[in-house]
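Of the protein chains in this complex, all but one are displayed in their positions.
As written, the chain order gives the labels A and B, with residue 1 at the start of each chain.
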Amino acid sequence: MNVLKLLSAFLKVNIQMSLAYRADTVVNILLNLMWLGWELLSLGIIFSNTDTIGGWGFGELIALLGVFRLVHTLMIALIWPNTEKFNQSIRDGSMDYTLLQPVNSMFLVTFSRITVWRAWDLILAAILIVIGVNMAGDTTTLLSVLTFILLTVSGTIVIYSLWIVLIALTFWFTKFDNNVTILQALLDAGRYPVTVYPVWLRILVTFIIPIAVATTVPLQALRGDLNLSRVLMFLVIGLASFLVASQVWKRGLKQYSGASS
Amino acid sequence: MSAETILVEKLSKTYKVPEREGGFGAAVRSFFKRKYNEVKAVQEVNFRLTQGEIVGFLGPNGAGKTTTLKMLSGLLHPTGGKAHVLGFTPWELKPDYLRSMTLVMGQRNRLAWDIPAADSFLLNQAIYRIPEDEYKKTYKELDELLELGPLMKKPVRNLSLGERMKCEIAAGLLHRPRVLFLDEPTIGLDITGQAHIREFLREYNRRTGATILLTSHYMADVTALCERIIIIHHGQLKYDGGINELSRKIAPFKLIGVILAESNSHDLSKYGTLVRNEEDWEKQYIQVKAEDVTRVTSGLLADLPIHDITITDPPIEDVIEQAFNQ
Partner (left out) sequence: MFKIFRRLWQVNWAEQWQYRANLIMYLLYWLVSPIIYLAVWTSIAQSKGSVNGLTPNDFVTYYMTLLVVDQITSNIVIHTFAYKVQDGSLSGELVRPIHPMLTNALVNNIAFKALTIMGFIPVWIVLFFLYKPDFSSVTFSGILLALPATMMGFLVGFLLSAAITSLAFWTTRVYSIHEFYFALMLLFSGQFVPLTLMPKLIQDIAQYLPFQLLIYYPIQLILGKLSSTQIVQGYVTGITWLVIAILVFNWVWRNGVKRYSAVGA
């Protein structure tokens, strides 16, 4: 309950902040639409030259674009602004205040900045997913939809956890403030089904920087490409990565306070 | 519950600082084998504060003041010794502890820059779980003492430094902490701003009985607020006692600053010790014993073509430096 109260307090503050920069918000929405246009156009270009890529059709790629945009929104609406705030607070020392607040510091670091208007991106993503799935004409059952949602959530958690680990590294290597670029750089790989990639790239984006776990994998579940043990494996990975990330974060805090040997 | 609000015993902090030399070769070497220098920031410091005390915590730059405050607020783990604040061990960072103390640092912002402070206050209300009626009551009281009203609606970036500091302090006090750690709360403020904050702190302490430990560069802060001071130097406790005893203990000096109407060809050293002041090249400074000030001043005025003359207290660091560095 208290978590919800806190979240709504953060939301209020962030709405205030985006109102302070109204014109920027409008410009950003326009740019966002421009990129959506480009993404659809680029898919159009690909499919004017072929019918399938990596065994996936046009509709499925539209749906994948939707899922990709979910992850992208997580990146833009939470990860980027909070990374900026985090790095800033390490530089100017205001991190001290964050740590002295009687709330879990990982929570504070995750939600203190929220690019609120990006919420509409989520709606857009949902629309893309629904249209894409319909175009593809795959048979969906209640179970497959449920698995899809679960895997999307757990995949997102995997990426979130990786982010926590990356920023926690700053506690050890103070100069490491371009930490999140690697995540952003490989994010683009999530636009296409991993089945199209050569093996080395597939391994990279599935296991090392696991973008695909949040993009390709949920849709594979929806298509019925994954058996139960695979689904369970990915769910376990989601849970495990979150636990690992919170441990690394705790260690990082110890390092920061000089409690580690 | 211990009788003391703050209890510090043999508290020590040693930093390990990697030794760095310039150049590529050194960088490669240090990658494989790092040499560390040990910096003893705080060494076996002991002191106690009882409830309701305001104590000035003094020392020159790098003496270990901030390190001690950080340990007491829980940000830093000590390398030795112990500390109890309100019965808690600070660095365990128990939420109940965090809800009953505050740390305000003059040079750091906790308020979001782009929005009015009022909104950041509401966020703090949620973070500290302050019930609505209590929040209103505290806010009203702070508003009365600090005259926050007109400042609350403006984005923080549009406030002056003094106004911002008021808001920062208020933000740190919304949860009615029983212990206040203040690190340079008046730094950078003009004289009126400093006086405001000082007055507020005294009144807040009187009303709530909060215990306050503060560091400051300004002697006036300390003389106005604290009856007791603690001095540390090179990480070691050098003095703990009444402020008046200290002035008696170390021979009090005054600084006389002089601008001569003509060129600086006159030798001032016969009047007192010449002191260099990096910030003010125009003036020449001489240091004299407090009881000699009147005599020396009238002598100067009689003998020399004086354009301007000022009498000031020496900076607090110099006093401490002099008293303990012999």
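Throughout what follows, contacts are C-beta pairs under 8 Å (C-beta built on N, C-alpha and C of every residue); 3 or more make two chains touch, one makes a residue touch a chain.
Keep in mind the model is a prediction, meaning the values are calculated, not measured.
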Exercise. Can you pull out the displayed chains that the omitted chain is in contact with?
Key: A
Quiz prompt | Options A:Asn134, A:Asn178 or A:Asn227, residue touching the unrepresented chain | solution = A:Asn178
Quiz item: Touching the left-out chain: which of A:Ala189, A:Leu222 or A:Ala245?
Solution: A:Ala189
Quiz prompt | Positions on chain A where the hidden chain makes contact | solution = 23-24, 27-28, 31, 34-35, 38, 41-42, 45-46, 48-50, 52-54, 175-178, 181-182, 184-186, 188-189, 191-192, 196-198, 200-201
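In this text, only the chains that are shown with their structure count from here on.
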Quiz item: What is the distance, in whole Å, between the centres of chain A and chain B, each centre taken as the mean of its C-alpha atoms?
Solution: 43
Quiz item: Within the complex, which stretch of chain B touches chain A?
Solution: 13, 15, 70, 73-77, 79, 91, 93, 95-96, 98-99, 103, 105, 107-110, 112, 114-116, 119-120, 122-123, 125-129, 155
Self-check item: Sites on chain A touched by chain B in the complex
Solution: 2, 5-6, 8-10, 12-13, 16-17, 20-21, 92-94, 96-97, 99-103, 108, 254, 257-259
